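What you see is the complex with one protein chain gone and the rest in place.
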Amino acid sequence: MSQNQTGTSTRRLARRVSWETMLAGLLAIAILGGALVNRDFLTVENWSNLLANFVEIALMALPLSLIVITGEIDLSVASILGLSSSLLGLLWEAKVAMPLAILLCLLLGAAAGALNGFLIVRFRLPSLAVTIGTLALLRGFAYILLGDKAVADFPPEYTAFGIGVIPFTFIPMPFALFIILAVVFWILLHHTTVGRRLYAIGGNQTAALFSGVDLKRLKMLLFIASGAISALAGIVYTFRFSSSRADNGTGFELSAIAAVFLGGVTVQGGKGTVTGVVLSLLLIGIINNVLTLADVANEILRIVTGSLLIASILLPNLIASTRERWRVRQRLREIAKFGAASTAK
Amino acid sequence: MSSEPTIELVDIYKSFGSTRVLEGVTLPLFPGEVHSLMGENGAGKSTLVKIMAGLHLADQGAIRMDGHEVLFRSTAQAQHAGVSVIYQEPTLFRDLSIAENVFMHRQPKTPYGWIDYAAMNRAVSAHLKQLGVSLRPEDPVLGLSIADQQIVEIIKALTFEAKVLIMDEPTAALSVEEVKRLFQVVERLRGKEVAVMFVSHRLEEVFAISQRITVMRDGRVVGSGPVKEWTTDEVIRKMVGRSLEALYPKEKVEPGKVVLRVRDLRRAGVFKDISFEVRQGEIVGLAGLVGAGRSEVARAIFGIDPLDSGEVSVSETTLRNHTPQDAMAAGMGLVPEDRQQQGLVMEMTATRNVTLTVLHQLRRFGLVSREKERQIAARWTQRMLLKGHIEEPVNILSGGNQQKVVLAKWLATEPRLLIVDEPTRGVDVGAKSEVHRTLGQLAKEGMAIIMISSDLPEVIGMADRVLVMHEGKLTAELSRSEATEEAIMFAATGQAASKTKLREMKNVPDPQE
Amino acid sequence: MNPRAFAQTFVAVLSLTGLGTIGYGQDKPIKKDLKITCVPKNINNPYMVTQSNGAMDACKELGEQGKVVGPSETGASAQVPYINTAITQRQNAILIAANDPNALVPYLKKAMEQKIKVVTLDSDTAPEGRSIFINQASAEGIGQSLVQTLAKAIGNSGDFAILSATPNATNQNTWIKYMQEELKKPEYKDMKLVKIAYGNDEDQKSFTETQGLLQAYPNLKGIISPTSVGIAAAARYISTSPYKGKVVLTGLGTPNQLREFVKDGTIKEFELWKPADVGYLAAYAAAQLCSGNIQGKEGETFSAGKLGNRTVGKDGVVLLGPPTVFNADNIDQFNF
Partner (left out) sequence: MFPTHKNEFKSGSTGLGWLNVFLRSREASLVLLIAVLTTVTTALNPRFLSPQSLKDLMLNVSIIALLVLGQTVIILMRQIDLSISSIVGITAFLSGTLFLNHPGIPSLVVVAIAILAGLLLGAINAALIAWGKIPALITTLGTLYIFRGANYAWVHGRQVNAANVPGSFLAIGTATFLGIPILTWIVLILLVIFAIGLRQYRAGREYYAIGSNPTAAVLAGINVSRRIATGFAISGAIAGLAGALWLARFGTVDATAGEGIELTVITSTVVGGVAITGGVGTVVGAVLGALLLSVFSSTLVFLRVPSFWQQAFQGAMLLLAIALDAYLAHRHAMRSRVKWSHV
């Protein structure tokens, strides 16, 4: 019996680590493929473009992963990005000092996240429905703030941050910001008690509550963090393109969510790692880049992303269900043997 | 003995993992008879019910209906064969009407192929009237009391024209009035030659309703026969079947200072006027029937459910905020009744589960130290003599070992007061005695313990004092010497207050309000 | 020595010896096999497709390697990866119809630093982001003539509205600006611009926006829609509604899309240039830039194949020419 148990556990363990390994493998294949297909792929400039391209989505995906791990979802992230970008433009136009404007944007993002959190935690509303609502509401606010205007003349020292790279490297500055935050989130999720609590909430909300985990406060904080970091993504976007528009980042929420799911965070909650999400972001970014370099049309990328997303869940499910079916059949055979060939009806 | 049994279980064996739940159980149900199945928690009654319902497959043995062997591989097959089951927790569609709940998936149709709502409502209405229930078939299930939901389940079984009706603790959540109504229905079914199996803990009910009683213990049938061959004492003796002293190693400890004091706790519709104290080194049993409000009181003390009024103080300090965090800070621990739903995160390792309550102890420089994590988990699981690796997810552990993990996780908080809710439910005998040994030892070390249990011998064996609840109120406080099964049952069934009512239970016309 | 190098040397020798034509080396032959990337606003817009095809035709004519890549949505940032890719691929020139006047500038500047020639067409960026902008028509001219057309039809008095593309479309906003300038003239004092609506260059949105305009402003006499998607959607709505014949519709659109509406009287007059020519001219300008014949300075002249010679105007703007005015009399002569 105990041998059997260790057997199951190693299999379980193997299944758990395998998703990151598989993503890493796919990543290696993508890089190798990219290098073979296109000689420009492994150039320094290309990598610096590649990394910069998905930085806003990557930023939003970090807190989003944690939210999904606790069994909730936040679809309003891209709208908060747009709202923050619009506010930044408006404030800059109104001659507000840039550091203050940035602070106000972050606060607005946190407030927007708090609105989500409040509705979800206090009123116990389903987060899917709430954030579909705030997806429209907050984007609406962005349009109300900025309308058809576009603010462009941001100070060069800030836009330089948007498009510049860290001196002597090919790493874009916004991506460095992402790396820092990814490390912070990695530590938070995997090496602090907060992370332990988050997994417990996602694994079994009731048991977490019975263990004294303050899940209302944690969820609230997560949504606030998601709002603030989405606002930060809005600021990065604004400086990267020196453009503040109400429609900035429309539709990014789907890309961020796709990256989170592909990264191995399950929609039921309780599972997933920051490493997995970072790998999946890189994977999507690289595939995107390779296809663009090869002049493959943009639409193929959508198909690839969608397919990866579905395959990431379908494959493990198929394996599990095949195994399960085999077990049931085995069991029935045993019963037929013991139970002296009997059937219902 | 009227005739051939309608359904008969022959030599049934069933194991879950390493735990053997049923060992060679044989049980016949006869037409027109109510057959009561009794036994302690974990005796295997529920598993037996689930096998008859088609939810579990027996490992060995056969089910015979009208002399033919059958194999139920799904609930639908069992239903089709004429076996209806009413579970303790009704499984209903709360958004749909009563009539639709009864007829889901087999609604009557008009000649045009539309659902014949009129016919459906008529049929259900007739049943409702027969049962003397003032519900309308169009009413939605949402908002019905548990008792009314139970009625819906019964009508469902009736419309199936079931030959076999199995009721798994149907009265657990019912009031005396409602039980009376239910028994009238059962009498009527008996008249229609239905074979009824009645699973209950309430001795009075069992003697009032049944023609035959079977007692199970540890997965085996230890006694079976017509009701007139049984006495209450005999049933209890068979159910317990072993000497209490050997099993329950509670040593006499001189109670110390008051650890917990609760005053006038009230939660509307659930419980009221709850006041008691617990002292150091004391095990206070909280007894009562399922649904009497015991777990609800425990949850409210621990801060999970809100209180409408009342005061909870630990070591003379009144708790201000009513949250589990505060309760834990004050030195409280709660081992909840449902270990899978409330006690454990099933997919996490034992280590992570154990340390979930003491995360602050794991920090080193603000980060989680895996070493400390492992040390703490190892210390407490070893104390509980956990069998199994602590780095494995708990869902592969046996029930007993899972329960040990839950206990370990609360012991790790080193509480002053530990509330244990059904600590040995569904746990095999070995693990059970280990749990008891640990609780006894903890009390000896000065911990105050509240033990909620439906397992009367356990309560009697372990508790220094027994509080009994009935319908949301404390009805008795019994010292160790006063606490006999009879005394507890008396208070738990509210008999002290209304002894006559139960005597009337059998056949008194229902006074319509 | 390959033929191209030979030709180059030959030209160089000619100019050195003074045998070449006098001027800025305009007779230098256009280089072949230039890599030219054409980035439309988005790849799904039929107007953009026609324009890009014009550019590809020119590339074929000149023997260049042209390609069309681009995003499927029109967000400000969507074109950036394509610019970056063009840089990585060491393209010689980028032709781009900008989705946002500012968002692309830093990236186009980067491209220019890498010696990539940038030509904007249809919708411009800030001048520092490109060498040449191919202007399909004088913005001022379009603004004026659209207002004049409408004024003529509604007798210089009444309310009217504008149905634009996206709120941030540069060319649209420039034209609207010039329309508002024109309206300041005294003869239009009785005409009032009541609303600018945005159809986002989406057919369905433009359709419902037209609906909304007519419902919200019952006294509306006319609509100007300076976008091919907008005018087609507006025409379709008006032609099936009681407003047909009562509300004057004009703007910029393609003859093929609007033919039936001109014939059924929904539209009397509208204007447009040939979108293919815009692309064609842009490709020529890019090739000339790459060949060193022009730098994008005011006053430079270059040859543009079938379109003849063009002169670079102020701020590097090259004008395609006056737009064609279409009406019931001439519409059948055009097919694009």
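Brief remarks follow.
Here the chain labels run A, B and C in written order, and each chain numbers its own residues starting at 1.
By definition in this document, contacts are C-beta pairs under 8 Å (C-beta built on N, C-alpha and C of every residue); 3 or more make two chains touch, one makes a residue touch a chain.
Values in this document were obtained by computation on a predicted structure and should not be read as measured data.
In terms of the touch definition stated at the top, the absent chain reaches A, B, C within the entire complex.
Per the touch definition above, the residue from A:135, A:182 or A:274 contacting the chain not shown is A:135. Note on the undisplayed chain: of the listed residues C:133, C:198 or C:284, the one touching it is C:198.
From the set C:34, C:233 or C:317, the residue in touch with the chain omitted from the display is C:233, counting the whole complex. Residue-wise, the contact with the chain that is not shown comes from B:139, picked out of B:139, B:187, B:234 or B:326.
Listed by residue number, the positions of chain B touching the unshown chain are 74-76, 79, 91-96, 100, 104-107, 109, 113-115, 136, 138-140, 142-146, 173, 175, 268-272, 304, 342, 471-473. Against the chain not shown here, chain A presents residues 73, 119, 123-126, 128-130, 132-141, 143-144, 147-148, 205-206, 209, 246, 254, 257-258, 261, 267-268, 297-303, 305-307, 309-310, 313-314, 317-318, 321.
As for the chain not pictured, it touches chain C at residues 43-46, 48-49, 52, 72, 195, 197-198, 202-204, 207-209, 211-212, 215-216, 218, 232-233, 236, 240-243, 256-257, 259-260.
One rule holds in what follows: only the chains that are shown with their structure count from here on.
Viewed as a network of touching protein chains, the structure reduces to a simple linear path.
Relative to the centroid of every protein C-alpha atom shown, the closest chain centre, again from C-alpha atoms, is found for A. In whole angstrom, the spacing between the mean C-alpha positions of chain A and chain B is 43. Between chain A and chain C, the centres computed from C-alpha atoms are 39 Å apart. Contacts with at least two other chains are made by no residue of chain A. Interface residues of chain C facing chain A in the complex, by the touch rule stated above, are 43, 67, 69-73, 75-77, 80-82, 84-85, 87-90, 100-107, 110, 126, 166-168, 196, 198. Against chain C, in their complex, chain A makes its touches with residues 40, 43, 45-46, 49, 53, 147-150, 152-153, 159, 162-163, 237, 240-243, 245-251, 288-289, 292-293, 295, 297-299, 302. Per the touch definition, chain A reaches chain B in the complex via residues 1-2, 5-6, 8-9, 12, 187, 191-193, 195-197, 199-200, 203-204, 206-214, 270-271, 331, 335, 338-340, 342-345.
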